[in-house]
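Take a look at the following structure, please.
With one protein chain withheld, the remaining protein chains of the complex are depicted in position.
Presenting chain A:
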Amino acid sequence: MTDTTPTASIPTPGASMKSPSRLSLRRIAEQPSLLVGGGIVVLMILIAIFAPLLAPHDPFVQNIAARTVPPVWYDGGSWEHILGTDQLGRDYLSRLIYGARISLFIGFAAVAIAGVIGTTLGLLGGYFGGRVDMVVTFLTTVRLSLPIILVALAIVAIFGGSVTIVVIVLGLLKWDRFAVVVRATAAQISRLDYINSAKAAGASTFYILTREVLPNLAPQLIVIATIEIASAILMEAALSFLGLGVQPPTPSWGLMISEAKNYMFFSFWLIAIPGTALALLVFAINLAGDGLRDLISPDGRG
C-alpha cells in the first residue's frame, strides 16, 4: 500500500516539451533527407497500392496500330498516352505504375526474409560467441564466397522465373551484411553491464536478446535494410533484364528496360523512363535510410 501513495504527488510531464511523441515529430521535421527520401518512397508505395485506380489504361492490352508512340511532350505525342506506348502498343505510364508494385514488393519482401535470417544468425553468434560464433562465421564465409548473381541465375534457370522465386532467392542470398554487422554489434553489447543486470535479474536469454540487445541494433539494421532494399530492387531489374526474373508480360521496371534495349536508338524514352524511375526509387530509399538513422540513433543528435 505504501508503494502507491507517492505516485499521486508526481506531476505528469504532459504539458511540458518533454513528451516523446512531440519530440520525434519535431525532429522528423528537422531531417530534410528523411522528408524528401521518405516522401518519394511513400508516394511510390501509394502509387503501387492504388495502381488499378491510377493507371489510365490496362497495362496488358496491346495495340499494334499505336506502337512506340512518343510521350506527350514530343512531336506526335498525345494526352491519350502521356508517357507514350511501347513496342507492342501498351500504355507506358500504366506499365510503369504497375511495375512499381513488382519492384517494391520484391525489394521489401526479399529484404524482410534476409533481415530475419541475418539478424538471427548475427545475434546468436555475437551473443553466445565460442562454437556458435564459429558456425555463424563459417556460414557467413560460405555465403560470401558465392557470387549472388551467378547463384540466382542458376536457381532461376532450374526453377523458372517468377516473382516468388526471385523473392526467395534474393532473401536466401542477401542476409550476409545483416549477419556480419549484427554479430559485431551484438558481441560488443553483450559484454555491457546492462546485459549482466538483466541476467542477474533472472531474465531468459530470449528476453535479453529481443528486449535488451535487439533495440540497440535498430540504427544499424535500418541502414543495412535500406542499402539492401535498393540493391535487391536493382538485382531484380538485372535478373529481369537478363530474362531470368519476372517473365513477360508482367510489367517490371527491369523487364521494361530489357524489352526497350532493341529500340533505344530510335525511341530512347522507352529505356530512359523506367531507368529514371528505378534510379529515383533507389536514391530515395537511401536518402530515407540516412535520415532515419540520424533520427533514431541515441548518440547522434540531441
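By our rule, a contact is a pair of C-beta atoms (placed from the backbone, for glycine too) under 8 Å apart; a residue touches a chain by one contact, two chains touch by 3 or more; residues count from 1.
Here is the rule we go by: contacts and distances are computed from a predicted model.
Engineer: Just go with whichever of "ABC transporter ATP-binding protein", "Gluconate 2-dehydrogenase subunit 3 family protein", "Insulinase family protein" or "Amidohydrolase family protein" UniProt uses as the name of the absent chain.
Structural biologist: "ABC transporter ATP-binding protein"
Engineer: Which residue, A:120, A:137, A:162 or A:216, contacts the hidden chain when the whole complex is considered?
Structural biologist: The missing chain is touched by A:216.
Engineer: For a quick check of understanding: of A:78, A:141, A:197 or A:262, which residue touches the chain that isn't displayed?
Structural biologist: In the complete complex, the chain left out is touched by residue A:197.
Engineer: Across the whole complex, list the residues on chain A that are touched by the chain not included here.
Structural biologist: 2-7, 9-11, 13, 18, 20, 192-194, 196-204, 207, 212, 215-216, 218, 298-299
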